[in-house]
Structures are given as structure tokens and as C-alpha cells.
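A short write-up of the structure that comes next.
A single protein chain has been removed from this complex, and every other one stays in its place.
To keep things simple, chains are lettered A and B as they appear, and every chain counts its residues starting from 1.
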Amino acid sequence: MVPRAKSEFGERLTPLQEWGRAALTSGPRLAWIGLFLLVPLLAIIAISFASRGTYAELEWRFSLENYARFFGFTRAGYDPLYLRILLRSLGLAAVTTVLCILVGLPLTFFIARLPRRFRHWALILVVIPFWTNLLVRTYAWQILFSGSGWIAAAAAALGLSPPGEALFPSAVAVLTAMTCDFLPLLALPLYTSVEKIDWSLAEAASDLGASRWPIFRHALLPQIKPGLSAGGLLVFIAATGQFVIPDLLGGSKTVLLGNAVQQQFGFSRNWPFGAAIACAAMAIVLGALWWFSRSTGEEGRKAML
Amino acid sequence: MRKTSLPLWCAAAFTFVFLYLPLAVVIVFSFNSARYGTQWKGFTTQWYATLFHSPEKLMAVRNTLVLACASTAVATVLGTLLGFGLSRYSHPGKRVISSLMYVPIVIPDIVMAVAMLMFYSLLRDWLGLFQLGMPSMILAHITFQIPFIALVIRSRLAGLDPALEEAAHDLGADAWQKVRHVTLPLIFPGIVAGAALAFTLSIDDFVVSFFTTGPGATTLPILIYSSVKRGITPDINALSTLIVLASVAGTVTMALLQRRNLAGEEK
Partner (left out) sequence: MIKTLCTALLLLLAGCSQPKPQLNVFVWSEYLDPAVIAEFEKQFNCRVVLDYYEDPESMMAKLVAGGDSLYDVVFPSNSNLPALANRGVLAPLRRDRIPNLANIDPGFTNAPFDPGNRFGAPYQWGTTGIYARAGKDKGLDESWALVFDSAANSRKFLLIDDPRSCVGAALKYRGHSLNTADPRQLAEAMEILARAKERCLGFEGSVGARNRVLSRSADLAIAYSVDAVRGIEEDPGTRFFIPKEGGEIWLDCLSIPARAPHPDLAEKFINFMLEPRIAARTAEYNRAATPNAAARGLLDRSMLENPAIYPPADVMRRLEYANDLGTDNRLYEELWTKLKAR
């Protein structure tokens, strides 16, 4: 049970006042959430327990078969196919998140240290490439990675690949495009924390003789934790469902979570199973998130939950 | 403030180059005279010319921009309110709502899209309202944009120095003045970041738009995705270039207007 907090300045609000304020600031949104999100969400959960008829119509026959199938208990014995798919998606999402953080940290630091009047512009500049459609952008990456492109030429010059050979389908192509695609999702929340960094702490540490990495780890990292957590989480969660980029740049040779769900709502016409995959994956990811937030302590928790 | 070091400049420059590479390709290839394939064949502006003669494509561009602007505007307001409410006040069910907020982010697009479609269909069958079209699309977009904005606002609020707001309170500001003159300016970068994110999400959305659209409310992503069966042709690149230019123009205008406002206020 969350203890009744004082409001920010120690004015003691009566529970009614707290409720009132909460309702006022969250009221409209809560109603919105309730109506437009909760009901469809409940519908999807309900569908996941339904069954599929002969002509792919929805039969409201309660069944746990879909969830059993997700966890691998098929009629032909145990086959954790969908668990493997989930794991693969989580793995790709994790790598993408790490890469995004590695690229996003220098970027946001750079922007935060720009003169004040350029900062918003720099942020907007980061976002502008994403106002092109994902599909169009990914096909552009295909062109960039093609055998006759200059990236392939550069790679050949460095001896990394035979000349004239296209650089896709490959893991490198997929990861490059994924990182580029999810960068704003990390950079924008991260920037909101980086911008407020109190550099005096870092300077004091440096004056006291600390070297680069400890300065970062002890003086800067704690300050940017909220933004880093929020951004990293957003990227991780969103990347788990991504499948267009791996398809186009990876040769469509593998099944990720997004592919699996898409297929069930498409070719397989098995909405109950698709809903079950989505719900189970969602529950697992949200569960991990909740557990992670508990273990990062109060500060992280305030930022995430 | 320390000078920004050279490695940082290099890293940032390299990142920006990579971010803009695909966009550069899109713009360059919108002038490609080859209809199919990915080889550069020659320079032509014919695709832009045909675009302006295609009312349907221009309508799609218009729909996309209207959808993105309307949904971003409403979602920013609601998302900021939600971010505030969730981070400042405690009330029963706060944890639940917080977790619920993540659902549109975690849930695969298609599941959310189908759920919204079925929900709107039900509404239509029961209440006779809700013909699918622009309004249903705007609502659906707002629904998935709000969590992103709220998250950004909340992470910004989490790091705010309470001393500033305390000072305002001590100086006699009431709640509304405090919010307007102290809190809002402090979280303004968060609002900008959140709105930018929401706008981007809306402009690029296909699945949710496809399932909640109605006749005549086609957006650009729908047009593009359905054309992909024909391959990405230069006119799609031309369309995309136009959208980016329109968005940039809109953003620049807004920023300049705001600058003028602030300058006026400061006087």
C-alpha cells in the first residue's frame, strides 16, 4: 500500500484533496484509458482464451490451448518454438538497446552542451529523419547497403568484405538500421535528464583527481538515471515487437515476435492464438519490468512506475 | 562550462551522418528516372510533377498531417496531465495505472489495431455512432501516443529540483501560478521531446491507421505500404520528401512564432 505522501511542499492535503487533485490531473486521461484502452485490452485477453472455428471464425469456447501452445505444449509433444521466438526477439531488443545507449549518450551529451538557443533545434534535427515512413527508410538502407553502394565499397577497401558484395541480408545491416530507428526513442527521454546535469559535480571529481570512467559512473550516471531508464525501457519494449527491419534487411529468414503475431492475424487467421502470443509476451515483459523496477530502488522506480 | 571535446564532436557528427543517410537516399532517389529497381538512371523531376496531378496522393499527405497534428496536440495535453498526476499524487490504483500505461507500448501494433477496430465496430453497432474515418483514427493515435508522452514527462519530473517549486510556494504563489510560471517552464524540454516523439509516431503509423481508417481517409503510410507490392518507386520517395519538408516547415514556423512570443514577453 503506497503511504499517503505529503504533497511536494509539506502542505498536508486531506485525502479528499489529494484525490481531487489526482482526479483533476488524471481524470480526463483515466476516463480515456478506461474506455479506449481497457475495453479493447479486455477484448484481446478474452479472445486469447477463445478458440478458432473451421472457417477461422471466433468460437467463444473457453480454452487454454492457445497459451499451452505458446509455452510449447503442442499435440505432437513439447516444442518450445514460440518461446524461442520470444527469446530471439528479446535478444535482438537487448542488443539494440545497448547499441542505442552507446550511441545516444554521446549524442545527448553533445546536445546538452550546445549553447542554449541551439539545443531545441538539435533535438528537432535528431527527429526529422523519422518523419519519413519506416518502410521507405528501410528500403533506403537496402540501397545504402547494396553491392554498388559506397558503404560496400568502403567495407571492401577496409578488407571487411569482398568487393561488389551487398552488405545485406546480414546482422550488421539489421542492427545498424534498428539502432538508427530507435535512437530518438532513447535520445529524447535521455536528453530530458542529461540537460539538467549539474556539471559542477563532475568538475569537482576531476579536480580531486578522478579519471574519466569513475567521473562518469559516480558523478554523471546517477543524475541521468531517470532518463536513461525511461529511454532504455522504451527502446527495449518497442524493439521487442519490431519485425519490419529484420525482415527487409535480414532477408525475412527468421521469425520474431512481431512476425509470429502478424502471421496469426494474417495468413493463419488464428486470432485467438495471435492474441495469446501477444498477451503472454506482454505479461512476461511487463513482469520483468516490474521485477526490474523493484530491484533498482526508489529513484528508478519513481521514473518507471 | 567546459569546452566540448573533439571526440564528442566527432561522435555526434558521425551519428548525425548515419541518421540522415536514409533520408538523403530518399530525397536523392526521388529524382531517379528509373521506375523500378534501385539503380540510379538519371535526374528527373517528373515524379513531383505527377504528384501534383494526383489529388488522391495529395489528399493522403493532407490526411497524414492533419491526423498527426491533431492527435499530437491533444495527446500532449493529456499526456502531460497524466505524467503529472502519476508522478506527483498518490492515489489508489496508481501502480495499476502506471503499469497499464505501458500496454500500448508493449502490445504489438496489430493486436492494438484489431482491438480498436473491434471496439469501434461494437460502438457503431450499439450506439449507431462512430463511422470509421478520420475521427476514429485520431482517437486511436491519441490512445497510443499518450503513454509515450507521459513517460517522457515523468522522467523529467523525477529529476526536478523541488527547491525551485518550494521557493515559489514560499513566495506566495498559489498552485496554478506555481505550475504556470515555475513547473511548466522547467519541464518544457520534456513536453517538446514528448510532442516530437508523438508526432513522429503518428506520422509513421501504418497498422493502427489501416485498421481504424474509413473510405477517403487514407494516410500516407497506408498508401506507401500498399504500394510496396509494386516496389518503392520514385514517386513514393517524392511523397516522403514532401512530407518531411512540410513537417520541417511547420516546425520551423512554430518555433519562430514562439521565439517572437517569448521575445515580446521579455520586453
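We adopt the following convention: a residue touches a chain if its C-beta (ideal position, glycine included) is under 8 Å from a C-beta of that chain, and two chains touch if they have at least 3 such contacts.
Since the structure is predicted, the reported quantities are computational estimates derived from the model, not experimental observations.
The missing chain, though absent from the display, is touched by one residue of A:Leu125, A:Ile151, A:Ala166 or A:Ile284; that residue is A:Ala166.
Remark: the omitted chain is touched by one listed residue; of A:Gly104, A:Gly232 or A:Gly250 this is A:Gly250.
In the complete complex, the hidden chain is touched by one of B:Thr64, B:Gln145, B:Thr200 or B:Thr213, namely B:Thr213. Residues 35-39, 56, 114, 117-118, 120-121, 124, 132, 210-211, 213-216, 218, 222-223, 225-231 are the ones on chain B that touch the missing chain. Contacts to the hidden chain, counted on chain A, fall at residues 54-57, 81, 84-85, 146-147, 166, 169, 250-255, 259-260, 263, 265-270.
Methods note: only the chains that are shown with their structure count from here on.
If you average the Cα atoms of chain A and of chain B, the two centres end up 16 Å apart.
Chain B contributes residues 1-2, 4, 8-9, 11-12, 15-16, 18-23, 25-26, 29, 38-39, 78-79, 81-82, 84-91, 94-95, 97-112, 114-116, 118-119, 139-140, 142-143, 146, 148, 150-152, 154-156, 158-160, 162, 165-166, 169, 189-190, 192-194, 196-197, 199-200, 203-204, 206, 220-221, 224-225, 228, 232, 236-237, 240, 243-244, 247-248, 251, 255 to its touches with chain A in the complex. Remark: chain A residues 2-5, 7-9, 18-19, 21-23, 25-26, 28-30, 32-33, 36-41, 43-44, 103, 106-107, 109-111, 113-114, 119-121, 123-144, 146, 148, 176, 180, 183-185, 188-189, 191-193, 195-196, 199, 203, 223, 226-227, 229-231, 234, 237-238, 240-241, 257-258, 261-262, 265, 271, 274-275, 278, 281-282, 285-286, 289-290, 299, 302-303, 305 touch chain B in the complex.
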